[in-house]
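Only a single protein chain was left out; the remaining protein chains are all shown in position.
Coming up: chain A.
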Amino acid sequence: MTRSPTQFVLAARVLHWLMAAMIVAMLFIGVGMVASVSERHEWLLRIHKPLGMAILLLAVVRLAVRLRHAPPPLPDDLPAIQKLAALASHWLLYALMLIIPLVGWAMLSAGGYPVMLSESLRLPPIFPTNAIAFAMLRHAHAWLAILLLLTFLAHLGAALYHGLIRRDGVLSSMLWSWRK
């Protein structure tokens, strides 16, 4: 038996915590680099693009893991509205992880920028050059990121509520159990 029924599979847990760190870092990098006029602007921008592509790739892998391995069920006594909120927010998180990097990529393409992941690694454009589309995609990128921040806050709050107040095993289903 490779899987405890009360826990997410190992791949899901590793992806969850790795991507949690990447995504939270990304939210702060994004908002910081846009405001900064110091040398931070440049090095944050240099991290932002390859990190965004890494998140996109990992999100695809994660979606595949999620579709292959159903998560452990939520507690029976959890109110239906909370179960629905959990389901909806999880799928919203998956959607945002996939959409935000794609919008960023499309936005740079529409702005006529070369999409450089490093000094020499360039991605092809995925959208025709168009200033009006650039403006819309650029705003969408920022607003979707704010939505991701809010969804993350709800997710974090709910996880802590399960872990500290309900203590119903929901938080530990994403952790490692030390006692066997």
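The rule we apply is simple: a contact is a pair of C-beta atoms (placed from the backbone, for glycine too) under 8 Å apart; a residue touches a chain by one contact, two chains touch by 3 or more; residues count from 1.
By definition in this document, contacts and distances are computed from a predicted model.
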Among "Phosphate transport system permease protein", "Catalase-related peroxidase", "TonB-dependent receptor" or "dihydrouracil dehydrogenase (NAD(+))", UniProt-listed name of the chain not shown: "Catalase-related peroxidase"
Residue in contact with the excluded chain [from A:A11, A:L27, A:L63 or A:L144]: A:L27
Residues of chain A in contact with the chain not shown: 4, 6, 27-28, 31-42, 45, 111-114, 116, 119-120, 122, 124, 129-132, 134-136, 138-139, 149, 153, 156-157, 160-161, 164-165, 167-169, 171-173, 177, 179-180
